[in-house]
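The complex appears here without one of its protein chains, the remainder shown in place.
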């Protein structure tokens, strides 16, 4: 049964790893002939570094959550592969809103750039929700996964969706606060999803004092 | 025996994952100083988003089909590796016709761009067909795979080839309809190939109500 | 023991898969406003398609040979990891001489471009030779691998090296013939290395009539 999801995991891990690493291609070295000096030219690129670090963190947490979710799954189906494909579509597209964010963070159009960035995660949250609902519908959770854990994960996905909608709205007035919300909700995801998994696998499996 | 194909699968998964993720590199952020505003500049790039989404879907379905086909195979041979290499050559080349499509979809030369795009899948269908024929010739299908399943897959590959030829011809008069055909045939592939595999592994293995 | 080389194989497969897929990034779509028409503009890029196809074939055969060689190895050592790293350095660098070839194949400077391209494979042959010698020195071949097979592989590596040196020299007078030699020697590698492996694993393992 594990074999059934093995290639899905390998393909997903590949896409996560590539999307997260391609982010660096958007940071270009300053031109050699710049008169302001290399340090100044490097410092002027701070929006690119900020966008790179933020999106790296976002994709890393998405990968951790994906890893945790698939640990609860015993097999995949065609529908799960397609729902997972939609999630990977969202992950693979992250470098584009990141590049838009980097090129407008210090400019006059920061609001549309941050709105696009937050909107990407609204779509991403819907993809997560669809993947979860598809696994549930096809009865593919491991038998050890009880109804309470499933409700727990489901609720945290709804919370994630609404927080991202809130971030997209907040971006209209306070774009930096919206970005802080996007980062902050990941800390919440890290905590919540750990809770769900540890209630299934218990402390035998890990050492987390 | 499973070990024999393990690295072929890993190498193939890598190429699928990279080709599908590289597609995003063709979508560039609008220039910061654009006078029409960021939303207008983003909206003007709709051909790039369309081409990205379409090719992502095409490569995703190709990966699912590849995954399904290799599940029926018990070992690989040098010839299978070369035929698989030709299929991967087609997959790795998809970003190029996608970029051509994106840059001409809204222009006067949409017909040659869509013809090139559909033509890529004619070549791809021939590569699929060659891989299938090579597996059959080297007697590498698992013993559980009966003659009827093999005929079934073979027929769906021929249908796929002729539909892509039809799409390339249709592109001369109705390019958008040709693109709809390219997308639609994937839904057919998803259904057909699922049928073939479930007749081998049965319902014990999966939960697809 | 198999576990010891598993991550080396995964890392190597990743680099092979990425290098072979990055080749496509060097083929750019013609500019939308080109007055000569899209088909003419696409046709004018034939050196890029040729270089892409040739290097794809070269890396594919290199991957097959790497796969075959590591099947004969029971464990890796630090020295093997470094020698393998040198081989991967060569593989990862192939996109650069390929790009040089593509941009000069139709120009006045075809001779230096083909010389650089062939020279890359001289370096690659030395990296292969070093990897092989390191595996042998550290006694890491499986016990089933007899001295004759090792001599056989060793001889084919020397032949490969001298053919690439010959190709680099031939490039000074007949660059197209040198490229044909680079492609032709891969057919020889495919045949030879299959012979070596089948003498170890025999016909039980595969069906190659």
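For reference, chains read A, B and C in written order, and residue numbers begin at 1 within each chain.
Heads up, the rule we're going with is that contacts are C-beta pairs under 8 Å (C-beta built on N, C-alpha and C of every residue); 3 or more make two chains touch, one makes a residue touch a chain.
What you see is a predicted model, and the numbers here were worked out from it, not measured in a lab.
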Would you indicate which residue among A:53, A:108 or A:169 is in contact with the undisplayed chain? A:53
Using the definition of touch stated at the top, determine which of C:89, C:158 or C:176 touches the missing chain. C:89
Chain not shown: contacting residue from C:140, C:157 or C:192: C:140
For subunit C, residues touching the missing partner are 1, 4, 7-8, 10-11, 14-15, 17-19, 22, 25, 75, 77-79, 81-82, 85, 88-89, 92-93, 95-96, 99-100, 102-104, 107, 109, 112-113, 116, 138-140
Sites on subunit A contacted by the missing partner chain, in the whole complex: 9-10, 13-14, 16-18, 20-25, 27-32, 37-39, 42, 52-53, 56-57, 60, 63-64, 67, 190, 194, 205-209
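Here is the rule we use: only the chains that are shown with their structure count from here on.
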Rounded to the nearest 5 degrees, how far is subunit B rotated relative to subunit C when their C-alpha atoms are superposed? 90
Euclidean distance of C-alpha centroids - subunit A vs subunit C, Å: 36
